[in-house]
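All protein chains but one are shown in place.
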């Protein structure tokens, strides 16, 4: 075991920190498009976009540890982590590098690396939420085209994306085997986007309807029926979840500050023994999240199959979000009923807990795949 | 709504209290056989045994409210509630009165009312725990006898009981319809009793094995195939669960005393705000248990079908047992690892939580029967 | 011994529910929540005529002369429907006048409050955010015969709609006072605040040289500290009553969703991971009902245990509504996170209801003290 970083890794961390010192203002609005544009450009110029990709593909060829350090430092400063095209850089790029034709690579990669494209991904459908394999958006072959009909839901950023990276069904007899991956420009005729406001009234999700959308067969990524393989991906991406753990660290720091500021029973809340124990309990579990992420990272570094770490941290994170929110609202007292940063978080964390598989799905994964209990 | 008692009811309560003043020592060991014998005799002489039964059957003909008051006062003083033959008085007697032949009544009721019999009941089997209808102990007709073969488990007091009131399968094609109730002396040839020590090492349960046990058909209670009806019973027994609620009230009082006595961080634990809130939260739920019992009582008084109150209180009680135990052990600190009254309770409460249907069974009952969700 | 509502009470419940089902379904609630006033003046007038607003006001002053048992029924139904209106605020104002006003004051204000032609509220909370009489800091100065107020009250419910404001403050050597001031008086200004739950409006109240004439002071019987605790207690019980209905509404929506929504070729309500949390919520709501109904009875019957019973009811209610909101959203999965599905309305209401007139942290501590700890 070794929790120290090498001198080279420490030097790399210092390089990231100087970049952040130079380019990330101490105060910024992560939703301001001007700021995002500027930030994106700075990221691209410094070579942080596609930093994880192989050098042959125009990327940074970073090691897993460098990626870990980069993500940790960025989330420590609450920076928008990978520019504005998160989906493109994290999922689409690596899949293109692995499975794309030369034409596809030439078409999409430079734009991605320049921070100029914006991708959305189409997996979920109204009838296929936690149970993705039951998706039913059809792509039927017609000459050199597929004709796509169906509907996607919970499509993040579809209302601003240039392309969609999506799964369609090319064969109906097999649940997983009949699924294929296609790349479609969002301005294709027959695509209609309907935003889904979230409970705070903001748009981050969309429904996307496909009516006889023609897609050249050349826009298929990977072979027909191998959509799952394409999506699962194989690039050496750092997947320890370090950003999530670091985010929670910022969350607990803010909560501690709140506990110092507000009063309970005439004294600062932080003097209440239960408040102290609760804060310590949150910090403990957040420290453990980071460490569990490091176990995942180690597995990756040693070329071992990922184990249960992701499900564990997702389940733990869900638990923490719910408990930390109830606790924060308790500290706020009557203030909880008005609008504010904490209150906004109190509504929006639900999206995080549900996203990427509900807690019940994580519990099933652990119970069935790891503990070997019977399937539902 | 009316939470007051009538002057007659108050007078009745006073009568119960004087009985307790006169016959229940301030200190006693509820497991001492001499004490139990004496207590039993006192109960019998005062007419409290079979107090709920109709006068025609030799009982006290008490109203539901009188039964409620009697139980509440007894459990308030921690008295062994109905003498030593709890099963006989609560379940067997009423079933005999409702379904018994004249011979059966003459044979069993006087003994019951004198506090001289001791019954056990045989429902659970190794393969039929939460799922009672799958019981398989067979009774085959042979002339004027049934021949019983099979095995019962979790049979409380079988090692001291004189008779067993049990369910057997007389027909195998129907799950519920093939079940019949029979009454068997425990000294019948072919019965073998094997005690099951509980986790504290004490015997309260048994396995009972039946090998070619001959039971005269005349010992059948009710008709063949109507075992369920007999067991469910119909006598106007008070079933609000008031004793359980009152028991929990004693439990929280003891816990408050403990919190006053032990120290936490150099001060009496009761001054820790979390300890205070926890104790108040326990008391709140215990108060609610009693009130929910009164809603049940009201339904009974008004001749309405019992609603969900029993499942609600069982579920709540399970939650309270677990939380109150963890809290008590926390107050005890290192003391928790040695033997003592609290520590004994900490092992034995598990029997209470599981007994009469696990929490998961209660959740299913509520979800399926009341909320109408699909069956498992 | 009888722990059941009477036939008349059940009749009242049916009437209220029928009207609200018809006139205030969730589509209407959304409309009203989006309106500037936040409630329907027309519907308000109608329920005033039906006598709901004056339910507990004595008949002599135009009310129904009923008790809190009936009020709990009304509030359970308004809570279930997320009915947007200044009902609880007006109620607390009327209760303060009924309980601590003299005959002239009752004559002057109650008949209007009973029919809803005037709206009332309570201005209690200050910067310290503590629902306790000791926390009052606002101080009046003497000016000739009367008193003059300068200062702030926060989170005053329905203040934009209110005509009459019951204000709690101190004077002279710090004694507590309760007065009824008109919101139109010189020096009164209101700053509305953005609510999480747009069906519950509130704002901050600034008082700049506001005159409190002697006949505005509620001075009848008992100590002002006790009177204030009494009013806060009524607020807590009213909120707990609404919570019963709100939690039941959230549960009903979620149960229905669990029956309708299929995943893995089954309604999700088939899975114990869904059905068991719903069963727990049901258990908690029924347990809460026992506490709330008893507290209402204790209040109506002058039972000694009313303060403890109310704190127990509101403490548990605050916990129940928080969990019911979260469970409802989480079991809805992704749609629970949308504006379109109604469950989010209940989640938002839980943000209002938990702290209002004291959360579980406040009321368990109070219950501990009242219980002798």
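Chains: A, B and C, in written order; residue numbering restarts at 1 for each.
Basically, a contact is a pair of C-beta atoms (placed from the backbone, for glycine too) under 8 Å apart; a residue touches a chain by one contact, two chains touch by 3 or more.
Note that the structure is a prediction, hence the values are computed from the model and not measured.
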Chains shown that the absent chain touches, full complex: A, B, C
Contact partner of the left-out chain, one of B:26, B:173, B:302 or B:338: B:338
Of B:19, B:119, B:205 or B:282, the one touching the omitted chain in the full complex: B:205
Chain not shown, touching residues in chain A: 1-5, 9, 65, 68, 256, 259, 270, 273, 276-277, 279-281, 283-285, 287-289, 291-292, 294-295, 297-299, 301-302, 308-309, 311-312, 315-316, 360, 362-364, 366-368, 370-376
Residues of chain B (touch criterion as defined above) contacting the omitted chain: 124, 127, 129-131, 153-154, 196-201, 205, 262-266, 322, 326, 329-330, 332-339, 343, 346-347, 350-351, 353-354, 358-360, 363-364, 376
Residues of chain C in contact with the chain not shown: 271-273, 276
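The definition used in the following text is that only the chains that are shown with their structure count from here on.
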Chain A and chain C: spacing of chain centres that average the CA atoms, whole Å: 41
Sequence positions of chain B contacting 2 or more other chains: 273, 277
Residues of chain C touching at least two other chains: 274, 361, 365
